[in-house]
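This part shows chain A:
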Amino acid sequence: MSVPSAWYLVLAAILFGMGATGLLVRRNVLVMFMCIELMLNAVNLTFVTFARLLNDIGGQVDVLFVLVVAAAEVVVGLAIIVALFRRRAAATADDIHILKG
Partner candidate 1 sequence: MLASLQSVLLADTSAQALAHASAWAVFLVGAAMILTGAAGVILLRNPVHCALMLVVTLFGVALEFIDQSADFLAAVQIIVYAGAVVILFLFVIMFLGVDRKEAIAAEPTKLQKPLALLMGLVVLVEILALSRVDHWVGGTPALSGALNGPGDNVQKVGQAVYTGYLLPFEMTAALLVIAVVATVVLSKRAGGAGNDEAGAVVAEESSEVTS
Partner candidate 2 sequence: MTTTGIPLLNIIVFLPLAGAIVSMLVPASAAKVWTRPIGMAFALGELAFVAYMVADFPRGKAGFEFVSSHSWIGQFGISWSLGVDGISLFLVAMTALLFPVAMFGPSWKGNPRSFLAWMFLLEAACMGTFLSLDLFVFFIMFEVTLVPGYFIVAGWGGNRRNYAAMKFFLYTFAGSAFLFVAIIALVVLDAPHNGGHQTFSLITLAKVSSSLPHADQVLIFCGFAVAFAVKIPLVPFHSWLPDTYTQAPTAGSMVLAGILFKLGAYGLLRLGLYLVPRGAADMGPVLLTLAAAGIVYGSIVTIMQKDLKRLVAYASIVDVAFIVLGFFAFSSQGVTGGVFEMVNHGLTTGAIFFLVGIVAEKKGTLRFSELGGLAKATPVLAAIFLTVVMSAIGLPGLNGFVGEFLVLVGTFITHRWWAVVGTTAVVTGAIYMLWAYQKVFHGPSLGSDAKVTDISWRQIAAVAPLLVGIVFLGVYPKPFLDRVTPSVNYLLAHVEQAAPNAHVPAVTTRHVTFNVPANQNVLSTATKSSKVAGGSGSGAAGTAKPAATSKGGVG
């Protein structure tokens, strides 16, 4: 009656691929952050699909936790970025390469 779960999985995979590529290509730190969010959403989608497929609520609960972790991660990430950017006039992620080998 509903859409076969394979479609969702394909969709999630594509979303994940795009998120990963975006992370690597874009140089603006915040956009990289957003790409990470994309990847996380792809994972959530997969969780929900499998929850439905295996008729197990656990999947959805995991999504909940993923959400929480994602939120915490964004908060701390942005705090770091704010602290970092305030200290150094950096426009993109590449300007911060003090830890060069």
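Everything below uses one rule, namely that a residue touches a chain if its C-beta (ideal position, glycine included) is under 8 Å from a C-beta of that chain, and two chains touch if they have at least 3 such contacts; residues count from 1.
In picking the candidates, the idea was that all candidates are chains of the complex that A comes from, given by their letters.
These numbers come from a predicted model, not from an experiment.
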Complex member in contact with chain A (any copy), out of 1 or 2: 1
For the chain A and candidate 1 complex, residues of the former touching the latter: 1-3, 6-11, 13-22, 24-31, 33-35, 37-38, 41, 44-45, 48-49, 51-52, 54-61, 63-65, 67-76, 78-83, 85-89, 91-92, 94
